[in-house]
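Missing here is one protein chain; the remaining ones are kept as they sit in the complex.
This part shows subunit A:
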Amino acid sequence: MKNRTTVERKSERETVVTRTFNAPARIVFEAWTKPELFKKWWVPKSMGMTLVSCEMDVRTGGTYRLVFGQGMAFFGRYTEVTPHSRLVWTNEEGGDDASVTTVTFEEKEGKTLLVVSELYPSKEALDAAGGAAEALVETFQQLDELLVTLGASAGRA
């Protein structure tokens, strides 16, 4: 069964996303910290973008760099890495105005509550991120429709 994703805008600079995963924290943590696994899900297939490289040196002080086929790159530094429970990194592609992402993994009865908090340097920066989300969602919806069509024809075949 699919778990619910909830979003809360904590303040004009911070959003918090939560979702439960039906697996222990060590497994969910692994999917966030091994580049070959991370790149399987961070850019949903429906986004229509491709990750050409994904370098991640996951340890406190280590850096990461994600490069997209479209020429875009996202990079920053891990400021805190606590195995199976907490990850904090900066997103520095915006220059000095880095935003900070904090991910916590809380295991309970074999399930993991994941909390992703994104703190932006200003409300303008958060609004811009919202704009990007808007563009992505539009792509998802178009692709969803396509997948339904493809699924339907595959089902008949």
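In this text, a residue touches a chain if its C-beta (ideal position, glycine included) is under 8 Å from a C-beta of that chain, and two chains touch if they have at least 3 such contacts; residues count from 1.
By our rule, contacts and distances are computed from a predicted model.
The chain absent from the displayed complex carries the UniProt protein name "ArsR family transcriptional regulator", chosen from "Probable glycine dehydrogenase (decarboxylating) subunit 2", "Carbohydrate ABC transporter membrane protein 2 (CUT1 family)", "ArsR family transcriptional regulator" or "3-isopropylmalate dehydratase". Although one chain is not displayed, its contacts with subunit A can still be listed: residues 2-3, 5-12, 15, 17, 19, 21-23, 27-28, 30-31, 37, 40-42, 44-47, 114, 116, 123-124, 127, 130, 133-134, 136-138, 140.
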